[in-house]
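Left out: one protein chain. Kept in place: all the others.
The chains carry the letters A, B and C, assigned in the order they are written, with residues numbered from 1 in each.
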Amino acid sequence: MSTILETRNLSFQYPDDTAALKDVSVKIESGKKVAFLGPNGAGKSTLFLHLNGILKPSQGRILFKGREIKYNRSSLMELRRNIGIVFQDADSQLFSANVFQEVSFGPLNLGLPEQEVRARVTKALADTDISHLVQKPTHFLSYGQKKRVSIAGILAMEPSVIILDEPTSSLDPYHGKQLMDLIDELSRRGTTVILSTHDIEMAYAWAESIYVMLDGMILKEGVPEELFQDEPLLKKAGLCKPLILEIYQEFKKWGYFKEEIKPPRNKKQLSQIIEALAPTIKD
Amino acid sequence: MSTILETRNLSFQYPDDTAALKDVSVKIESGKKVAFLGPNGAGKSTLFLHLNGILKPSQGRILFKGREIKYNRSSLMELRRNIGIVFQDADSQLFSANVFQEVSFGPLNLGLPEQEVRARVTKALADTDISHLVQKPTHFLSYGQKKRVSIAGILAMEPSVIILDEPTSSLDPYHGKQLMDLIDELSRRGTTVILSTHDIEMAYAWAESIYVMLDGMILKEGVPEELFQDEPLLKKAGLCKPLILEIYQEFKKWGYFKEEIKPPRNKKQLSQIIEALAPTIKD
Amino acid sequence: MILSRRRVEILPKPAGLKERAVYFIAKTSCICKGGILLSSKILFPVILLAALFLFIPQPAYAMHIMEGFLPVKWCLLWAALSLPFIIWGLRSIQKVLREQPKLKMLLGVAGAFAFVLSALKIPSVTGSCSHPTGVGLGAILFGPAAMSVLGCIVLIFQALLLAHGGITTLGANVFSMAVVGPFVAYGVFRLVRKLSGPQWLAVFLGAFLGDLLTYVTTSFQLALAFPAEVGGLMASFTKFMGVFALTQIPLAISEGLLTVLIFNLLTTY
């Protein structure tokens, strides 16, 4: 699989000298599902703003499809057309009077012909399942709808990488689930998806690769099953262990497994294990 | 246990005739931990605004300690002194430039002497563990700190009931845990705590009584263990089942339990069950 | 879901004429600026000052009279002239507050809005930026009396937090920015509406003239304090007008257009 987005030794200081990122190197592979974990203020959002060229690193480089980003107008245009960010607070992200205007904002800025813009908006609204909201004023929408509109606004630009900053925070479980289904659908179609989240269970079940950040640094990168067994890491980053993994470990500890079983990633896999173990219970 | 707060057949229409509450009757017992669940827009926040006398019901009555609320100034003051609300968005709740002044606002409105106000502010800051922030300007605080300040502002009024609207949303797991510890401490000291949340696992582990709301109505009230076994209810309200309960049910379904075992409420209780079952595994 | 054709047609209307007009005038205002530079060959001081503009890093940050620039007696005079308007403004706010207690929070947040607005940059073709004053917008939305109070507070904050304007010159700045500006803007807006002119024109002229007359007042204040040796007040006024008010015309046009744009967007909400 090819690397689509890469940072090399990225550092960033705010003008008042607070370091927000320290020597951050990440490699995002094309088409993958990548999650960033870490407490508030760990630098996740700052890193995301770099990936889209909004912030310029104090040191280090960013490479998109192997080419280093130059901070001139055309290079930034190219980058932002390809990498879309959905920010955390949908309320402050939507600024247009109605949904159509909001979603057409990005494609219009790409300088596309009107015909094409209309087509893209229609498609993005259909993909996010909000076609019926097309002429609704944005401030009448529920929070979940606003979130979808903000995603549609990015989809209409047809980026190859989509970055979501805590997509499910402030959503109720039902709408959170719906949103994750949408994100999975995007991923199935080949879009590279990067997200940050505080929802450990979701990250564990969803991600193919996880980065843990703390104090502007990458603490560790790895596949979920391994990463979440690293207790000192979890403690250091203030993360808790996914319940499913914890129960798996309890089983293991108390000798439920006679042979090696792979850690379950989601409820369904855990249920299968419980079912499979049932005959070993003494009557 | 005595009922401290009660609504009888509460209905509320917004000026544009959208019904926000329909025939809502709740009974909150003194000293209890009560959670309200339900999707965004179900009417939780609107109900909370009624409990504090901010909104006046179109129909129905509210009783505090058995006495019906009259909507005159002195009766409202009495109610608001006893029932504190912590709103979801800390930023639109804090109006003052520094922490000390912010927390002193409520007690001063109660007409307390300055000496007493100072003492209460000091205590509230200590209770919320933010004494070190006393001279800090509000705009230097992190989101988690702002949340604590908004809680301290309510605590300093020494209410007998404290209502929190989605206290842990937008907090990372670590700060969310800290906040729940603080809320538990309040509850231990005898304050009645009412909160709304989307965090099913937290509600299941924390609450003594749960109300499920949908479309401005109360769908059901009950203790967590029973309420979350009501599958049609969960489906209707768009709630999912707590993972701990689900695993318990899997165990039960596949015949792990020889005798009746109470559903576990948290990770610890689940671990104990797994440990206790271990000897029943065939070698 | 396939959109019906009719629906699609009515959708993206604002991406039309108005913005094209904004673009056009922004472009021409740039030419205007160039025009002033060219014709200023006749006016030696102006060309010198125009050259100075190029060397100074932060051009034309909303032209408040800076700290210490006015002699003591003029500081006191302008403060004395502004004070009655502030008191009047406070009284009128107090009166409305009795009926609508929520107004206090709204004014508080609106004042913060005005401050933030003045810290934003209007993009401009030349790459340099100007800053909206928000005087016209505020006066039309809240009335000139309330705006003089808010304007006064915003000026204090600009002096203390941004180092624009000053304490000794507060009275003079309040008079030009928080008294003359809002009253002119509001008066022009009402007048045009009364003459049954279209709303956009009323808003544009209100904001444009409010902005421009603010700077005419500033020039007048400076001329009074520093009359020319030869030609006295009028010569000095002409001089300061050339420097502080004429250069402001393209910026006042930008402000007028932006205010129309904002006003129209607000009414669509």
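We take it that a residue touches a chain if its C-beta (ideal position, glycine included) is under 8 Å from a C-beta of that chain, and two chains touch if they have at least 3 such contacts.
Just so we're on the same page, contacts and distances are computed from a predicted model.
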item	value
UniProt protein name of the chain not shown, from "Pyruvate synthase subunit PorC", "Branched-chain amino acid transport system permease protein", "Cytochrome c oxidase subunit 4" or "Cobalt ABC transporter, inner membrane subunit CbiQ"	"Cobalt ABC transporter, inner membrane subunit CbiQ"
Visible chains in contact with the missing one	A, B, C
From B:D89, B:E158, B:E201 or B:E225, residue that would touch the chain that is not displayed	B:D89
Contact partner of the left-out chain, one of B:N40, B:T138, B:S170 or B:T192	B:T138
Residue of C:A80, C:V116 or C:L191 touching the missing chain in the full complex	C:V116
Candidates B:A19, B:L63 or B:M77 - the one touching the absent chain	B:M77
Chain C residues touching the omitted chain (full complex)	15, 19-20, 22-23, 26-27, 42-45, 48-49, 52-53, 56-61, 63-72, 75, 86, 90, 93-94, 97, 101-102, 104-113, 115-117, 119-120, 122-125, 132, 149-150, 153-154, 156-157, 159-164, 166-168, 222, 226, 228-231, 235-236, 239-240, 243-244, 257-258, 261-262, 265-266, 269
Where the missing chain touches chain A, by residue	15-16, 49, 52, 54, 73, 76-77, 80-81, 84-85, 87, 89, 91-96, 105-106, 108-110, 139, 153-154, 157
Touching residues (missing chain, whole complex) on chain B	49, 52, 54, 77, 80-81, 84-85, 87, 89, 91-98, 100-102, 104-106, 108-110, 114, 117-118, 121, 137-140, 153-154, 157
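The rule is short, and it goes like this: only the chains that are shown with their structure count from here on.
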item	value
Distance between the centres, which are taken as Cα means, of chain C and chain A, whole angstrom	43
Chain A and chain B: spacing of chain centres that average the CA atoms, whole Å	30
Distance from chain C to chain B - Cα centre to Cα centre, in angstrom	48
Residues within chain A bordering two or more other chains	none
Residue ranges of chain A in contact with chain B within the complex	39-41, 142-144, 169-177, 198, 200-201, 238-240, 243-244, 246-247, 250-251, 254-256, 267, 270-271, 274-275, 277-278, 280-282
